[in-house]
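Got a structure here, written out as structure tokens. Questions coming.
One protein chain omitted, others in place.
Each chain carries a letter (A and B) given by its place in the written order, and its residues are counted from 1.
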Amino acid sequence: MASISIDKIKAKKPKDLLFDTFIIFFCLFIFFVVAYPIFFIVIASISDPTFVSTGQVLFLPKGFSLFGYEQIFADTRVWIGYRNTLFYALFGTFINLLFTLPAAYVLSRQEFRARRFLMFFFIFTMFFNGGLIPTYMLMRDLSLVDTPWVFIFNPLTVNVFNLIITRTFFENNIPHEMFEAATMDGCSHFKFFSTIVLPLSKAVTAVIGLYYLVGHWNNFFTGLIYIRDYNLQPLQIVLRDILLSNQVFAEGAGSGGTGGGYAQRYADQVKYGVIIVSSLPVLVLYPFIQKYFEKGVLIGSVKG
Amino acid sequence: MIISLVTIVACSNNSATEPQETEDGKTILTGLILKHALTKEVAEMEWLAEAEERAGVEIQWEEVSADWDQKKGAMLAGGDIPDIIIGPGAISDADFAQFTGVFEDLSPLIEEHGPNIQAMFEEQPLTEVLSTYPDGAIYGLSKYQRFWPETATMQFINQDWLDNLGLEVPTNWDELFDVLMAFKEEDANGNGDPNDEIPMDFAPIGEGGFGFFQPTVLLGSTGMTIVGGGGQGYFLEDGEVKNFFIDERYKEFVIFMNKLYANGLINDEAFTQDYSQYQAVARGEGDVAKIGYTFGWEKTDRFGLNIADQYQTFAPMQQSADSDDEVSWTYDYNQLNYGVNFAQISSQASDKEAAMRFINELYDPEVSLQVLFGSIGPNIEKTGDQSYKILPPEDEEMDPGTWKWTSSWADNGPMFISDEIDVELPVDMQDVEAQQEPFKQVFENLDQENDVFPGMMLKYSQEDQNQMTLVNTDFMNIAIAKFGEWVTSGGIEEEWDSYVQQVEQIGLPSNIEIIQTYYDDYIQQISE
Partner (left out) sequence: MAFTQVSKTKTASRSKRETVLSTFRRDYQLWLMIFPAIICVIIFNYVPMYGIQLAFREYDFTAGLTGGEWAGLKYFEQFFNSHLFWDLIRNTLLISITTIVVGFPAPIALALLVNQIRWKRGKRILQTTVYLPHFISIVVLVGLLNVMLSPNTGVLGLLLAKLGVEGNLLASVTAFVPIYVLSDVWQHVGWNSIIYLAALASVDPQLYDAAKIDGANKWQIIRNIEIPAIIPTIIILLILNMGSVISTGFEKIFLMQNSLNLPISEVIETYVYKTGIVSNQFSYAAAIGLFNTLINFTMLVIVNTIAKRVARISLW
């Protein structure tokens, strides 16, 4: 909090000072409550799992070992998984936005007569669906099964939740007068959308882009159901397999084997390591998106 | 528009494909193996390549080790399955009933191309019973694993602690109570802290019923023979199907458990910990053991190399010094050595004869041994015409169990380990055998015919199966929750009658009746 200079604080009203102090303490509280378990995951991923599950790892790693990470990265499938997921996530998000943003814009136009009907038409699909089996049969008949396309084109290509969020944003943040002024200048919907609406909507584009991207990133169900060729599997499936292969006999020596003491011992380490390996790339991304949430950044961009 | 699209979808159908061949004339098949997550890629298994070679096939494998239930539904309902499916119960009898026509009846193929399977049916007639569906067809093949012990759950007690405190191995529940009390009150492990001993611990109890390594084994003391650790409570007594959840003897057992819990003798996390915590706690800290009395598969697996020597298995206890019940224990031999539906062929398979030739290869005793333990060479040494020695792991740090599961399909594969061949087992199996000793007596006295519930041999119709599942789900919800509640907080004596009434109202008696009918049919069938 170094950058809050003394002068500034002095210049403030007493009420605001109290308010600021409250904010600072509350933020610190939230920070520690949220950060500790994450810190725990990090130290647990490099500690001896026996110490972890007997509660001896609290603030510092104990019994340092990188076995978990070795296990994860020794598996060549991880790199294939990264590559696949990267492609599915980036290309998929691009398609998602391409379909969602214009549709949201259209649905935000008050003069568009079919908007209420279409809105209902979209929302209906949030609730009613045919279930897994008909969807699987559809994908099979469209020859999407066991191809990368099934990650791009599926029932979530247009995510109605994101559509609604975007529409709400357009409705509330693109002044109606702006469009009227634009049409005066001979601007079509296409042009208005791409030159005015989009630049004004960086924040919401960043948000739903992130929503879609993380959705792709965490998606493992599509791979599970529709993909048979292991070379097409996304990262999450690969990591899940690695996780399971270490979590031997978690239900007991169910199938009559002897428990694998060796692998079992390190299961938890791999478990925590997997979290780090799978989420690091999305974490790195976040600061780049964050800047769109700064106060006033949008208005500034339009003026500039 | 929607309707027309629906019609298109509904009308399209997949047609059987023409058999494809490799350049050197081998038939190309597709296969799916439900393997253990630990198991290496099948492409790296020498024995498998050899078996495919001999059968003149090349199989493109899809390897599944997780979430099969979810994947299976869509695959079967879509009618979109590979030529061969391998795995323990990958396809269930319920699937054969529901997805009629998806799987091929193997009987004619076995007759023509399955000499090894025929040999298994001859040597181990039970495998034929297990493979035969009620309509007489064979859709899924069973296995015979031969070497696995009579029970998966053994009880262990810390002998060092007993010696430290000058105590004897308990022979009945009262003595067990006294021993556990001493473990708790005194510094049994001698590390100076009298409070770090956990007298008793057991594996987490699933919401779907009891399983291995759980305290239900103590029901044996009351004369009941449970199977597979207890499951949903069905057991057999004098040829009659019963359920222990509504048995007075179960009530006594729960009262005893409550007495242990109320005195702080059971790990207070026993009901909430997961399996890895359960394992970790038992490994102690360095040379200091933490657990006095517990259940597991084998000593080193349960306690780790450091402290395994402190423990020993001991014979099943009596309920009290003066009880005259014939003591029993959970009997798991069938579950561990036989299995149903390990291999099936799609009715859409491009070349069913080739598929059968390959499956027949798996049932060749020498191949089967490799299915179980790994390839001859790295995993098995052939010491004579019909004799083999299972080799220790290449990596010295690895235990033989993990080595086996890593190297091959292991217990998940179809196999016929013929009684004719000589096998020198790996150390872990020898240890299991040795540690099983105290339990032998009980199993020798066991009336196999009338007191062991042959759960896996009974094949229900789809309707009965569905009916029973519904009842069992509701029933388990109450029974398991009540078990936990009664053990931890007591109250069984007041609530018992209304509990029994509630469970009966849910439909438990009708389930028992259904099972009894199937059991009687089964007995009649095998006696013919």
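Things to note:
Please note the rule applied: a contact is a pair of C-beta atoms (placed from the backbone, for glycine too) under 8 Å apart; a residue touches a chain by one contact, two chains touch by 3 or more.
All values reported here derive from a predicted model rather than from experimental measurement.
Touch, as defined at the top, links the missing chain to these shown chains in the whole complex: A, B.
Of the candidate positions A:23, A:66 or A:90, contact with the unshown chain belongs to A:23. Although one chain is not drawn, the whole complex shows that of A:46, A:138 or A:213 it is A:138 that touches it. Residues of chain B that touch the chain left out of view are 1-2, 5-6, 9-10, 69-70, 73, 76-77, 79, 94-95, 98-102, 204-205, 207-208, 268-269, 271-274, 277, 465-466, 469-470, 473-474, 477-478, 480-481, 483-485, 488, 502, 505-506.
One chain is missing from the display, and on chain A it is touched by residues 1-4, 13, 15-16, 19-20, 23, 26-27, 30-31, 33-38, 40-41, 52-56, 58, 98-100, 102-103, 105-107, 109-113, 115-123, 125-131, 133-135, 137-138, 142, 153-155, 157-158, 161, 163-165, 168-169, 171-173, 180, 183-184, 186, 188-190, 193, 203-204, 206-207, 210, 214, 218, 243, 268, 271-272, 274-275, 278-279, 282-283, 286-287, 290, 292-299.
Basically, only the chains that are shown with their structure count from here on.
With centres set at the average Cα position, the gap from chain A to chain B is 39 Å.
Taken in their complex, chain A has these residues touching chain B: 49-50, 53-54, 132-134, 136-138, 140-141, 145, 224-225, 228, 230, 240-241, 244-265, 267-268. Against chain A, the residues of chain B that register as touching in their complex are 8-9, 12, 14, 36-39, 62-63, 65-67, 70-71, 73-75, 77-78, 80, 88, 145, 148, 152, 203, 206, 211-213, 274-277, 279-281, 283, 285, 296-298, 300-302, 304, 332, 335-337, 397-402, 404-405, 410-412, 428-429, 432.
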